[in-house]
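A short worksheet on the structure shown next.
A single protein chain has been omitted from the complex, and every remaining protein chain is retained in its original position.
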Amino acid sequence: MSDTGILVLTTGGTIDKAYFDALSEYRIVDSSIRQLLEQARVAVPFRVEELMRKDSLEMTAADRALIAARALAAQERRVVVTHGTDTMTETARVLAAEVPGKTIVLTGALTPARFAETDAAFNLGMAFAAAQTCPPGVWIAMSGQLFDGLKVRKDREAGRFVAVAG
Amino acid sequence: MSDTGILVLTTGGTIDKAYFDALSEYRIVDSSIRQLLEQARVAVPFRVEELMRKDSLEMTAADRALIAARALAAQERRVVVTHGTDTMTETARVLAAEVPGKTIVLTGALTPARFAETDAAFNLGMAFAAAQTCPPGVWIAMSGQLFDGLKVRKDREAGRFVAVAG
Amino acid sequence: MSDTGILVLTTGGTIDKAYFDALSEYRIVDSSIRQLLEQARVAVPFRVEELMRKDSLEMTAADRALIAARALAAQERRVVVTHGTDTMTETARVLAAEVPGKTIVLTGALTPARFAETDAAFNLGMAFAAAQTCPPGVWIAMSGQLFDGLKVRKDREAGRFVAVAG
Partner (left out) sequence: MSDTGILVLTTGGTIDKAYFDALSEYRIVDSSIRQLLEQARVAVPFRVEELMRKDSLEMTAADRALIAARALAAQERRVVVTHGTDTMTETARVLAAEVPGKTIVLTGALTPARFAETDAAFNLGMAFAAAQTCPPGVWIAMSGQLFDGLKVRKDREAGRFVAVAG
């Protein structure tokens, strides 16, 4: 397996939500990940693939199988997945089971990237660094922290991810 | 040495520049690092110490000695230093020589954090992840990449950091 | 009636919506109007009164009566009202009927002020200028345009306000 930079798979989630006045609701739109990486002046080789635009509560087993298949088939050994936070750990388990030998980092945001004040850029930065420094396995970068993807849960009320016994 | 979270030392640089109309020029102001970490919903323990507000071109040997002394004296084993980009590698060499056994990550920005489009939050995110995942040593997080702090230079014209032979 | 600057009455609407991850929905929160005016370096005397935090679709006759009463009782002769866009014209009619002799400008936003890209600051600027330059009456400042408050409707599908015969 050659190492040809970082693959970014976008799947939707809060990070890519926008607000639509005509509907009085938010919707997941075209990913702003590419723009965030441009803004960050990323000079390491990367490739962005927009896989789906889903709230992670609506993600199915087939969706997760697709993410795993793309991560597995990619020539990149380092993969960042942007994902809704509510079922991020579920996807982590699927990826851990089905994609051996790669460093996969899941990240997302609690506030949409389109907000002036958002955790999106910081989280994506954590994910990019972790993709380069972490050993093969599945990791979650949220709440300013790097978690083992199999030993973490989202505390929805507290609005943060916390480590748990594996 | 106990591990009590991440120490963030701010020293100035472009990341903390604001624009002053009355002077028609940029000046380094009170650091926005704390606000960036709050926005990022960082839930891992950290402490911010504002050491100085300097353009890195004006940094002296005494300034670098102070940064090294604070990093050395701190009870934290993981240190993030925000720094101007022009002499970041010089400070990296001083820290590598004088602060053994700690993971130190330098970062900064090519565009001030106060701009709507800036690399500040992404870079700080990279630094926080690297502080948690990298072994002891001095690292630089810039241009979407994690560099060995002794094997990197800034390409001023290209506006990016590039790896060099050590 | 003395002229003691501009009174800003905030009532909620999209302009003050934030996104809450724990709820997976937006909610109207503490008004960001004061912060917008500070950012704009407004040096003309003004006063902000946070009247309510309502989606304008949920506004009742009693709510509109309260807005009118506060505008009428205020010592300011110039009033800016921030308001949800869906029933802004309804409130305009109530104010036109019940608050004679004052210049009242309603404004709001199609994208929350907390977004990086929003019409909030521009619209508030229009409203402030109109409050200072328009004769007594009720006006609506939206879509880059100053409308007679009794001769305008919101075209929800097109996402803009348009003039109509009075």
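Chains here go by letter, A, B and C, matching the order in which they are written, and residues are numbered from 1 within each.
As a working rule, a residue touches a chain if its C-beta (ideal position, glycine included) is under 8 Å from a C-beta of that chain, and two chains touch if they have at least 3 such contacts.
None of the values given here were measured: they were computed from a predicted structure.
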Going by the touch rule at the top, give the shown chains the omitted chain contacts.
-> B, C
Candidates B:88, B:110, B:124 or B:138 - the one touching the absent chain = B:110
Cross-chain touch to the chain not pictured, restricted to C:22, C:65, C:97 or C:129, is C:129
For chain C, which residues lie in contact with the unshown chain of the complex?
-> 36-37, 39-44, 46, 110, 116-119, 121-130, 132-134, 141, 143-146, 159-162
Contacts of chain B with the missing chain: which residues?
-> 14, 17, 19, 21-22, 24-26, 55, 57, 85-86, 110-112, 114-117, 156-157, 159
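Definition applied: only the chains that are shown with their structure count from here on.
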Minimum number of chain-to-chain contact steps, chain B to chain C | 2
Going by C-alpha centres, which chain is most central here?
-> A
Given over half shared residue numbers means same and under half means different, the chain A/chain B interface is same
Centre-of-Cα separation between chain C and chain B, whole angstrom | 43
Distance between chain centroids, defined by C-alpha means - chain A, chain C (Å) = 38
Intercentroid distance (Cα basis), chain B paired with chain A, Å = 25
Do you know which chain A residues sit against two or more other chains?
-> 110, 116-117, 159
